[in-house]
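One protein chain is absent from this view; the other protein chains keep their places.
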Amino acid sequence: MDSSSTHLFAARPGPARRAESAVAWIFRIATYLILACGLFVFADIIWKGAPTVLRSFALTESFPYVTNTFLFEAPETLHVFTYEGEKRELGDTAYRAFREAEIAKAAAAGQPAPRFTPTSYVYAAGGIWPCIVGTVLLVVGSMFIALSLGVASAIYLSEYARDTAFVRFIRLAILNLAGVPSIVFGLFGFAMFVLFFKWNVSLLAGWFTLAFMVLPVVITASEEALKSVPKGFREGSLALGATKWQTIRKNVLPYALPGILTSSILGIARVAGETAPIMFTAAYVVRDKLPWEVEKVGDFFFQGVMALPYHIYVVSSKIPQNDYTQRVQYGTAFVFLGIVALIAASSIILRNKLRGRYKW
Amino acid sequence: MKRFFDSELETFRSDLLRMGEVAVRQVRDALQALVTGDVKLAERVIAADDELDELEKRIDTEAIRYMNLRSPIATELRLVIVGMKASHDLERVGDEATNIAKRALRLAAEPPLKPYVDIPRMAGIAVEMLRDALECFLHADNAKAVAVVKRDKEVDALNKQLYRELSSYMVEQPGTISRALELMFISKGIERIADHATNIAEEMVFLSDAQDIRHDESLKKGDKAL
Partner (left out) sequence: METASSAAPLKRSLAQPPSSSDASGDSTLIDIQNLDFYYGAKQALFDINLRIPDKRVTAFIGPSGCGKSTLLRCLNRMNDLIDGTAVKRGTIKVRGVDIYGRTVDPIELRKRVGMVFQKSNPFPKSIYENITYGLRIQGVNNKTRLDEVVEKSLRGAALWDEVKDRLHESGLGLSGGQQQRLCIARTIAVEPEIILMDEPCSALDPIATAKVEELIHELKKQFTIIIVTHSMQQAARCSDRTAFFYMGKLIEFDETRNIFMNPKNPQTEAYVSGRFG
């Protein structure tokens, strides 16, 4: 027997020892499996979607010297046809111009008008600019509403309300609301805002529907953030003769803000990605005007918008599938991922900045 | 770092020093009264003993209060304890001085038995011992304290010598018995004063480095140094 196995702390083989390493491996494999699946999905979207976005870059003569058809143009129908032995793919506008020009050219040359026999694919050309705009508007508006309502209610629940059975019931109800499927929120929004308030399919109805959907998350997380502010800050302030609101405003809310923002990051990702709540309340399949092209300012709130997730839903399930539509699907998903990542990143940066400023 | 109650210790220390000064003065004055037959001085010594009694009470009260409220440790604890013990010794010194003064009053009414030589010498040593012991309190001088302890033997020797001398007086001339007895008690008193000085010196060694040198014969013989 060598000395290493005789000393006091030498490993002793046994069931516990064997289980230890087996369990560690199971956990490890589970984690990496999840990671692999996630990576696969992301890679697929990036692999198939990135070319659509990147290919549509074009140089321009004036500022900003570069433009991107896919990002900054409205969706169009794609026409694919063979002309003079050459296969061409043109968007609707370009196709009409081309045909006009060719017909005029032929007329000038005294030839018979050329015949065009294009195969057309809906939404397969152009870009997704209105969807981006719509999504950003929906996110900004609904988060504004959700944060103001949610933080107000969180402050009430955690700072003002007494700990009664009723308040506990409210809290439980809010918590349960977080688990309600989003389609239910969609129907609720449709019944409440679209029909009952007669807002029709509009930004406003979409904002409120989305806001109500994320409110449980915002309230719960804000309450947690408020609770995590040390009791001493409140007591110290109150002991100096501050009122409750002075205390909250000057000495609690600033320090809870990073936590509240963290929760709203989750909310943003969810709001941006939801299809169900907006499909009855705010989203249009297609709309040729951008949201700010309205006659009256008031109309702004009462117009429907296009939105990325809904666009993905439409192009991937409501129209015949082929190679051309697939490009749009993946391209849109890619852009969508990019936007969500961007929003999340900026929220995190903002949160870290605040956290640096209000550190304790 | 200074603490708000440090001043209490300062007062305590100065009370103790004051007590020492008074005690030394009392012994000196009592002896002076004896040698010169100064009745007024003797009376003053007797009256002044109250001051020592008062100081002892004050030091005790302060020490108890300090131990009660300030939870002293280490040097402070030793200072407070030594203060209580030394103040008791000094109070006893004062009592001896009063005693000598009282006997001096009685002796002043009679002719002197013999010229006072040994008694003032003895008293001189005792006062010096007392002074040195107090000096140790001021400067934490252990060597000096040991010297005080050693000098106790000189006083003891002088006391014995006087005892024999006065005994022979009494045997030879019975008329001197009362005066000789007074002188014997005075000599004994001085010897006690020297003992108290020794105690104080020992206490000062304990104060400065927490060593108990009482009843250490080797130290007195000089075999050992601190």
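As written, the chain order gives the labels A and B, with residue 1 at the start of each chain.
Rule of thumb we're sticking to: contacts are C-beta pairs under 8 Å (C-beta built on N, C-alpha and C of every residue); 3 or more make two chains touch, one makes a residue touch a chain.
Every value quoted in this text rests on a predicted model; they were computed, and no experiment measured them.
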Q.
Using the document's definition of touch, tell me which of A:Glu100, A:Glu235 or A:Glu293 contacts the absent chain.
A. A:Glu235
Q | Which of A:Phe70, A:Tyr255 or A:Tyr284 contacts the chain that the document leaves out | A | A:Tyr255
Q: For the chain that's not shown, point to the residue among B:Arg28, B:Arg44 or B:Arg70 touching it.
A: B:Arg70
Q: Could I get the residues of chain B that touch the absent chain, sorted low to high?
A: 1-5, 64-65, 68-71
Q. If the missing chain were put back, which residues of chain A would it touch?
A. 162-163, 230, 232-243, 246, 250-251, 255, 358-360
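Here is the rule we use: only the chains that are shown with their structure count from here on.
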(Q) Using Cα averages as centroids, what's the distance between chain A and chain B in whole Å? (A) 97
